[in-house]
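We show some of the complex, not the whole, and keep each chain where it was.
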Amino acid sequence: MIDDILKDFKSGKISLSAAKRKIGNLSFVDMGFAKIDSNRKKRTGAAEVVYGRRKTPMQIVKIMRQIISSEKRVLATRISEEAAQLIKDTFPDADINEAARTAVVDRRRNKPSPKGDVAIVTAGTADIPVAEEARVCAEFFGCRTKTYFDCGVAGLQRLVSNAESIGKARVAIAVAGMEGALPSVLAGLIKIPVIAVPTSVGYGANFGGLATLLAMLNSCANGVSVVNIDNGFGAAYSAWLIAKA
Amino acid sequence: MIDDILKDFKSGKISLSAAKRKIGNLSFVDMGFAKIDSNRKKRTGAAEVVYGRRKTPMQIVKIMRQIISSEKRVLATRISEEAAQLIKDTFPDADINEAARTAVVDRRRNKPSPKGDVAIVTAGTADIPVAEEARVCAEFFGCRTKTYFDCGVAGLQRLVSNAESIGKARVAIAVAGMEGALPSVLAGLIKIPVIAVPTSVGYGANFGGLATLLAMLNSCANGVSVVNIDNGFGAAYSAWLIAKA
């Protein structure tokens, strides 16, 4: 990108001030209420994903349409029921996941085979929505996923009996609320990196997942890194960066 | 106690106002800077223990002497090195535990046999001082103890291989810092109550044991109750109340 501009400038096609302006301007599409970062794919390797919270259904659909036009596909996360309905009406081929609150549109002709294995483990049933967000996102990015739900540490054999299978993936996402012990115990059993996702499941002195988050950051086991509370998307993104190579 | 006073009052031995005063006054020894609760043993079943923090070595020794005179024995906790030295000088038969920072003097002629089994489990080496405080206290109260050190969840087999033995006690004390997962995993393996003691072992976002405390309170396993950070004495006291029966 910058190479082209520098060359055009050298060849005299563009002026000095134009060169300077182009370095900045060309790399995003200004929609007034949002600047779509069309250069991001080249820079970071992934197209922009639409984060649905605090956006109106109409804003979400407009941004999705813009991204589809250039990328042939798009992922939207944290969409409300209203947004899901408008997406369904606008893009009949959208794949809506209610638990995960995601929508995927994929109009590519030749879809590449999935690459890189991601294991997604939850402590309890209530952690499944966050795990599903992680699963949908990881698959959108191009990974193969396998899920292991309800493997909390209070019934240890559920986790131990699955550890060998989990350990065959390239990276594991451990989703848990409450005391957040799952990633600690899991990381002690396997040889792959563990991305811990605290969930806001819990009550009393849990403080919306803060207690779980702190426990995970204090893990006595090695190989655990943590993303924000309920951030299935973030875990999936990091997992993809790890698994894709 | 109140029976005697009421009877004395009825029989005319004492006046109305004397009866009222006696109900209050007889039950403690006023030392000026402290009121020793000499009635506590009758009321709660245990003699008063000397909590050493914020007391001068001299104050500690004076209170110990007072309690020994009536109880024939005494336990002091959280004693500084200076206090330990003065105690040793004053009571040559004192049993000082440096790790636990405790001192015990026991001059009873006929010591009763220990009664009630308490298992004390730690996650790591650094949790041992708190566990030792719990052990010394539980034994002072009259329990039999057995310790299981360094059984953290990152190396699960260390805990699993000891679970059967731990489960034979009447109550378990689980001492852990970091993410505090030990009591959760332990309680899922045994059938006895677990008293969790968070320790201030940890760093970064541990906040002096707060992260551990919150994790333990949010335990997904059943049968776990929690005492204050580093409070080995408190865990031992509750354990004794459970195990003595």
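Residue numbering begins at 1 within each chain, and the chains themselves are lettered A and B in the order written.
Criterion: contacts are C-beta pairs under 8 Å (C-beta built on N, C-alpha and C of every residue); 3 or more make two chains touch, one makes a residue touch a chain.
These numbers come from a predicted model, not from an experiment.
Let me spell it out: one sequence, repeated, and 2 copies placed. What is the copy number of the whole complex?
Taking the 2 displayed chains as part of the assembly, the whole thing totals 8 copies.
By our rule, only the chains that are shown with their structure count from here on.
Nearest whole angstrom, what separates the Cα centre of chain A from the Cα centre of chain B?
Chain A and chain B have C-alpha centres separated by 49 Å.
Show me the residue ranges of chain B that touch chain A in the complex, using the header's touch definition.
123-124, 152-156, 160, 178-181, 184-185, 187-189, 202, 204-207, 210-212, 214-222
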